[in-house]
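Note that this complex is displayed minus one protein chain, with the remaining chains in position.
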Amino acid sequence: MGELEKKQGKHIISDETIEYVGILAKLELSLEEKEHAKKDMEEMLDYIDKLNELDTAGTEPMSHVFPVNNVFREDVVTNGNDRENMLKNAPEVKDGSYQAPKTVE
Amino acid sequence: MKEIRTFTAVQLAEKIKQKEISVAEGVQASLEQIRSVETEINSYVTLDEEGALKQAGEVQKKIDSGELTGPLAGVPAAIKDNICMEGMLTTCSSKILGNFLPPYTAEAVLNLKKAGAVILGKTNMDEFAMGSTTETSAFGITRNPWNLNHVPGGSSGGSCGAVAAGECFYALGSDTGGSIRQPSSFCGVTGLKPTYGTVSRYGLVAYGSSLDQIGPVAKDVTDCAAILEAIASYDSKDSTSLNREDTEFTSALKDEIKGMKIGIPRDYLGEGLEQDVKTSVLAAAKALEEKGALVEEFDLSLVEYAIPAYYVIACAEASSNLARFDGVKYGYRSKEFEGLHQMYKKSRSEGFGPEVKRRIMLGSFVLSSGYYDAYYLKALRTKALIKQAFDRAFETYDVILGPAAPTTAPEIGKSLRDPLKMYLGDIYTVSVNLAGLPAMTLPCGLDAKGLPIGLQLIGDCFQEKKILQAAYAYEQTREWKSSPAAEQGIKGLKEKNMFQSVSEQEVGA
């Protein structure tokens, strides 16, 4: 994806960007939805730019809020065969497997 | 005797224990109220009448045999529809999970059942907990039991609406950026978001994993403490679960406030705050001061950065968490498609509503190649600074007091047109999730329109007891007011001429 475009300090989201994000997110938007999405994203990014007012140099990114470490399970089998229960919600099942559209050409 | 539905959960459990009321009678009281108001309120996505009556029989036996003695035994409850229960539809109020029957039950619900809860059903919410009004639900809006023209707030609008309307005695909600506290405030009920890690997230359908917590929605502080005590547990299935030993939360229910230091962030009283809300919140602070608390205003700082940081983090996590809804393993699959990728795209585009898609798009964008540092890491750094600001504040204060939301419940159909404006309504709640802190809201008055105003109390991490104690002390200074829907049923609401038909077109945008 290219450099983010801006006009008078405001974000401009291109058709290509919306198309690209749609591919990443696996969402197919109608033309109207795309226009909405562009506007929404431009507004949100302008707003998020507020974070740039903050000097965060020297601050470590905090992904986990508490210093809890090393949570493990022991290597012991605890689950039995529960395939019926696992498969019961599948839109399509065949031979005890989830059926998906073919993945090879 | 009072109408059964007007008891609090702990009061009802006591009556059941004294054999003045049976479990089945309690369930029937809820069901009758549901029959009376549900067509207008729409708190529930799934109602399990038959199951509830069956559970009532089983729970009654355990109470009679002395096996169940806790303060919630036999009390009917409702569960937000993003919390899994084996064999009961769990839809997250989304078309994409419209037919999903979980193969297992969430740890928090298992804990409630151990405490003798009777589960009535699953409550409505904003789709995947994304929203502040419960208008993004795929199964219709929920209306505010105080005024049917207004939203109940969100995303736990169904849970808060059900408790406020007397359709259950308490409920579980989930809070990622205020989703328990804001609707509790709008519906005039008491809700608590625990310290991150206190209640297991196992079985909670994730929105923003680093922010999500399950918590109680109840009629009063006592119920809240009892419910939290029941659901808090260390769970080896949730790596972020904390092994806490201080979870006898009901021990904090003391009407003692002398010497407690309470800080009010000046940043929470500025622009955008409705006058009525401000007046009520400051009056509540005054009431606590009069009881001996030391109250002062201070500068918390960074408040305006919490919302942008929150939306970056929550949407990024959501874009990944919601990737699993793809039409392969469960949920909705588009009827017509060509090939794998179109199946993905059509199933997801048809299955998700506009607000969810908006957040997935934003989240995918901020994580995409080239933008991760500028957006995601920047937001995580901001989160660290916000946590530090709270740490500093809690060096001085026991509890931070403020409003839960800048306004009371907005009218239906007025919020979704301008998403950014709606997001700004989260200003007093989201920073708490970023910092992992406990916070609760409880009613502190009504505005000129007769809509409830919520007081928010924020504690340092693990200090639920302090906020419960402050909340309990404050609660003693005022009378519990129930909603018109709880009081008189739907007739009362209509007679009061508070209900005007709102066309569905006005909802959503």
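Labels A and B are assigned to the chains in the order they are written; within every chain, residues are numbered from 1.
Following the convention adopted for this analysis, a residue touches a chain if its C-beta (ideal position, glycine included) is under 8 Å from a C-beta of that chain, and two chains touch if they have at least 3 such contacts.
By our rule, contacts and distances are computed from a predicted model.
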Omitted chain, identified by the protein name its UniProt record gives, among "Asp-tRNA(Asn)/Glu-tRNA(Gln) amidotransferase subunit GatB", "Iron-sulfur cluster assembly scaffold protein IscU", "ABC transporter permease" or "Spermidine/putrescine import ATP-binding protein PotA": "Asp-tRNA(Asn)/Glu-tRNA(Gln) amidotransferase subunit GatB"
Option from B:Asn149, B:Ser301 or B:Ser320 whose C-beta touches the chain left out: B:Ser320
Option from B:Tyr44, B:Phe100 or B:Tyr170 whose C-beta touches the chain left out: B:Phe100
Residue numbers in chain A that touch the chain omitted from display: 1, 20, 23-24, 26, 63-64, 68-79, 81-83, 86-87, 94-104
Touching residues on chain B - with respect to the absent chain: 82-84, 90, 92, 97, 100, 102-104, 106, 201-206, 208-210, 236-240, 316-317, 319-320, 323-326, 328-330, 340-341, 344, 364, 367-369, 372, 376
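Throughout what follows, only the chains that are shown with their structure count from here on.
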Whole-Å gap separating chain A and chain B, where each centre is the average of the chain's CA atoms: 24
Partner chain A, residues of chain B touching it in the complex: 99-101, 103, 196-197, 210, 236, 239-240, 242, 302, 304-305, 307-309, 311-312, 319, 323, 326-333, 337, 339-346, 348-349, 352, 354, 357-358, 360-366, 368-371, 375, 377-385, 387, 419-420, 434-436, 461
For the chain A and chain B complex, residues of the former touching the latter: 1, 4, 17-18, 20-22, 24-29, 33, 36-37, 40-41, 43-44, 47-54, 56, 59-66, 68, 71, 73, 82, 85-86, 88-92, 98, 100-103
